[in-house]
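Only one protein chain is missing from this complex, and each of the others stays in its spot.
Order as written gives the chain letters A, B and C; numbering starts at 1 within each chain.
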Amino acid sequence: MDNEVILRMQDINKAFPGVQALNHINFELRKGEVHCLLGENGAGKSTLIKIMSGAHQKDSGTVLLYGKEVDIKNAHISRDLGISTIYQEMSLIPGMSVAENIFLGEEIVKSPFYIVDKEKMEKQAEEIFREMNIDINPKGLVKEMSTAQQQMVEIARSLVKKRQIIIMDEPTSSISDKDTHELFRIIRKLKGQGVAIIYISHRLQELSEIVDRITVMRDGQDIGTVNMKDVTIDQLITMMVGRTLEKMDKPVRDHIGEVLLEVKNISWGNVVQNASFILRRGEILGFAGLVGAGRSELMRLLFGAEKMDAGRILLQGAQVEIHSPIQAIGHGIGYLSEDRKRDGLVLSMGIDQNITMANLPRVCNGFFLSRKKEQLEAKNSVQALNVATNSIHKLVKFLSGGNQQKVIIGKWLLTDCQILIFDEPTRGIDVGAKAEIYKLMNRLAQLGKSIIMVSSDLPEIIRVSNRVIVMNQGRIAGEFENDGTITQEGIMPLMLGGVGNVS
Amino acid sequence: MFHKIADRFGIGIAIVALFVFLSVSSPHFLDIANLLNILLQVSISTIIAVGMTFVILTSGIDLSVGPLTAFSSVIIGLTLHLDIGIGIPILSGILVGALLGFMNGILIAKLKIPAFIATLGMMSVARGAALFITNGQTIHMFPSEFRFISAGNLMSIPIPVIYALVVVMIAIFILNYTKFGRHIYAIGGNKEAARLSGINVKSVETWAYIICGITCGIGAVILTGRLNAAQPIAGIGYELDAIAAVIIGGTSLNGGEGSIGGTLMGAILIGMLRNGLNLLNVSPFLQQIVIGAVIVSAVFFDQYRRSKKDSSAAKGLNRPIEAVGATKPYQ
Amino acid sequence: MFHKIADRFGIGIAIVALFVFLSVSSPHFLDIANLLNILLQVSISTIIAVGMTFVILTSGIDLSVGPLTAFSSVIIGLTLHLDIGIGIPILSGILVGALLGFMNGILIAKLKIPAFIATLGMMSVARGAALFITNGQTIHMFPSEFRFISAGNLMSIPIPVIYALVVVMIAIFILNYTKFGRHIYAIGGNKEAARLSGINVKSVETWAYIICGITCGIGAVILTGRLNAAQPIAGIGYELDAIAAVIIGGTSLNGGEGSIGGTLMGAILIGMLRNGLNLLNVSPFLQQIVIGAVIVSAVFFDQYRRSKKDSSAAKGLNRPIEAVGATKPYQ
Partner (left out) sequence: GSSGSDKPAAKADKKELKIGFVMKTLSNPFFISMEKGAQKAGKELGVKLEVQVGQEETSIEQQIAIVENMIATKVDAICIAPGGSKEIVPVLKKAQDAGIPIINIDNRIDADAAKAAGLKPIPYVGASNLDGGYLAGKYLAEQLKGKGKGKVAIIEGIQGVDNAEGRKNGAKKAFAEYKDIQIVASQSANWKTEEGLNVMTNILQANPDLNGVFCANDMMAFGAIQAIDGVGKSGKIIVTAYDALDQAKVYIKEGKMASTVDQKPDDQGYYGVKYAVDLINKKEVPMEYMVKLENITK
């Protein structure tokens, strides 16, 4: 029975303070299909799947599992019903081991006394990782893992037991292409076993590889469900955003000026080794590399968030000391960190207060904060960046992931920094917003600002940057001028540690 | 600020309920003299709770406020007896508070010692030091100018009440209308994000403890005047009173969320309760039971109200973004 | 467990240093009798600190341990005088502790009252109740079987020390080898994640407070036997001692990280310090200064050591960078 409907959601409504997150949503999931939820940031995708997983309670509507109405009051019930969820926001316990996290809530126990069977859990975790074809130590602590490794641990959690439904909310937003590849292989295998998978992603290119059907959402409503093979990506985008997007400009080069920043021989343990590069005025410099290549760390050193072991930084030819973010900002360097919840936002504050946080003097009258100025600046940013919110006072913890990212960008745009470092700026961001961010970076570059963009999305790097630097195992492995000829195939070997053709 | 008081509406209701109950059950409660008494009796704890609010907003804690107050008080007492007027003694008391607060700040912000341990240590050290320099003796008898300025009456309003009001106003202003105040909230909300936004986390954190020390110094001035004595053992239990006021007022122990207005209400709730139980002549053993029960109920009620409000707001009005520019800034 | 003790190496060094210092400076310190004394004197605080560790690991706090102990002790005293043997009194003391802990748990986990306020309220209520039912009087003189079983010696080992050891062992076992123990850590590490993993957060949290109440009950049994008296005002300041032991032992007030082994070391450090200062007959004023300074220094030293270790770990010096060469190239 290939077309058997496992899960049917009818007329689901869900409101949060000041926003109707789900508005009469209908959704059905068939056995053995990969069903994609697509929509702009804040469309309500995560909210919908959280109702399935028991994390949120619906306000009204019915959920039918195999035709029978179910009341998913909490996460436990959801799992007992055979639903497993990988959340967009990581939900791991940092101080516990990988194996413990994987089995959290369904630990394997043995007699006597129902002792937790660590060995067995570690062994099974190892098997899961072997199956996933990745190398993670089940005994290692989660807090010592990179974001990507943590994401793989999240994925591993859903493979512990056999489930009928697996929900994946943006599983690929922070993992490498190689791991994505492995994930797809596993998804196909699960599908073959009749497992239904709900898949959420903003990476439209990857959809065609695995997805069968797509439900598009906009502003909490479902726009429609289509078969993947019947539509083009452009059609999907139109459904998502309700209009067609203009085509992206090629990187412009004519405004690039003199050398602004020179980084010489920066080292930090063996994470960053002897890294040197230059950055010109008005240039967009892309940093490519595999997960854990040391790009983020290099940027954090440059920004003074970490103290370098060795190395020098020259701004307009003069050496500068940068030992703290304060100094970096003082020299006109801004940094948008890759983990926005951990390092970027104050979740308990409003949008306005987050936006002005890095440059409060701008909204001060002398010594005093001017609420008026602050609101004006915040309102301007919110409109310029198209943040989806009903109030500039909304606490950022209530924003969808993509809109949170826009708030951080707004914060740094308010600082007037000459050099802006964007670390994975489009992670978890919808196509429309992505295009806006690219446009924004281009505009900033044309205004004479210099931009460094770290990204694990290779096509994005090639599309946006004027020049590309590749890092591998903490070293700078190569550099390409983006004169329109570079390709993924050209960069990839350097990322993997091979010898490349440095142009 | 005022929207934050409104946030704490639940505690407000609890206060009103208690007020009405006490007015009905004790014929003396509503006397102006008694109401002024309540304010006078909470003035010191309010001032110190204000300092504590700064600390807790940064997600810290200060257990040393009692001994800090005692130490400042002793310094004030000793210097008053030097016969050098009253200005220098008052100033040195407040400065000593600031200094000890600064030491707390260094231990916590710079040396990364958990605030609980650092201030627990300071609690012990400052108490020991106060006892040591006085040899355990109380210092007493101070000039009447000092007693007037620290604890007298101005047109029948107790001066400590005025000080408390001024401290509250300044604190509200600092937290809501200065860069520093915003930084306090940011640090409590997310220390790493604050650091990466170019906020000097160590300095702001240290200043929070200095401010708390200063409020202890001010508290010490009032206390010394009120008692006409400087006791090395003064201020026992201040930390619990201050923290309780802050948390009853809705500030989270995790930092980043809360307000001075809430703290003020918390302090008043506790003070009114103690006063009322005295007036009603409740047995001392029962008093403790009642105080505990009322505090928990008030916070429960507040909590309950807010969870209701959250869920009803959910069904609520969508305020369009365009309208934001038109709204008046709340001052 | 053992790797966790090694984690707390800094505190271990502080303990050893203090040990050596006291051995050299007091001729009586190294007597077996004195070392047993120290263990005896820390037995109650260790047991209660174990319960406190459970609570703090869930990112809670329990300020009511002192009054809980007093209340249990009073119940034990009253029932012992009913002449119904010693089994029922001991059991009822422990059960009463569990019951009050359960009430704490309900207030916190179910009614969502901040732990600080809920247990502060309980502190006041339980103290008042203990005073009320005894009318403030101490209950004296208990059967010698009770005194033996609660505070006697077994082959010259004080029985309370044995109890403390057993409690420590059971706690280590629970926290490290049972599902419940892992859930305690999970809740403290990330409550929302724990909830989303299907853990019954409310129940686990409530149990943490029940366990803390039980340890207070056990502490009360020992205390009642040691003093041969049940006092409604017993246990003043227990909460600070217990929390200090837990945090000195490296458990974070934010929950999720820490160990019973660390708590044990924290309790021993404090006990040894007090014992040594008594032996050396240090002036009581100075004692407070010394205790504060030593605790802060020990934690600083521990912190410093760990930050050294962490920073080298962060640079990946003891961790292999992903073996990229081994992976299959993509496409």
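Here are a few things to note about the model shown:
Simple rule for what comes next: a contact is a pair of C-beta atoms (placed from the backbone, for glycine too) under 8 Å apart; a residue touches a chain by one contact, two chains touch by 3 or more.
Note that this is a predicted model, so its numbers are computed, not measured.
The chain that is not displayed touches the following shown chains in the complete assembly: B, C. If you put the hidden chain back, the residue from C:N34, C:N176 or C:S252 that touches it is C:N34. Note that of B:L131, B:V161, B:I199 or B:C212, the residue touching the chain absent from this view is B:L131. The chain not shown here is touched by just one of C:I15, C:L223 or C:L240, and that residue is C:L223.
For chain B, the residues in touch with the chain missing from this view are 25-26, 28, 31, 33-34, 37, 40-41, 44, 131, 134, 136-138, 140-141, 147, 151, 223, 226-229, 231-234, 236-237, 274-275, 278-281, 283-285, 288. Counting over the whole complex, chain C has residues 26, 28, 31, 33-34, 37, 40-41, 131, 135-138, 140-141, 223, 226-229, 231-234, 236, 274-275, 278-281, 284-285 touching the chain that is not drawn.
Everything that follows uses one rule, which is that only the chains that are shown with their structure count from here on.
Centre-to-centre spacing of chain A and chain B amounts to 42 Å, using the average Cα coordinate of each chain.
Averaged Cα coordinates give chain A a centre that lies 42 Å from the centre of chain C. Against chain B, the residues of chain C that register as touching in their complex are 63, 107, 111-114, 116-118, 120-125, 127-129, 131-132, 135-136, 240, 243-244, 247-248, 252-254, 283-293, 295-296, 299-300, 303, 307. Residue ranges of chain A in contact with chain B, taken from their complex: 15-20, 303, 305, 325-326, 328-330, 335, 337, 342-349, 353, 356-358, 360-361, 364, 367-372, 375-376, 379, 382-383, 389-393, 411. Listing the residues of chain B that touch chain A in their complex gives 176-179, 181-183, 185-186, 188-190, 192-200, 256-257, 310, 313-321, 324-325, 329-331.
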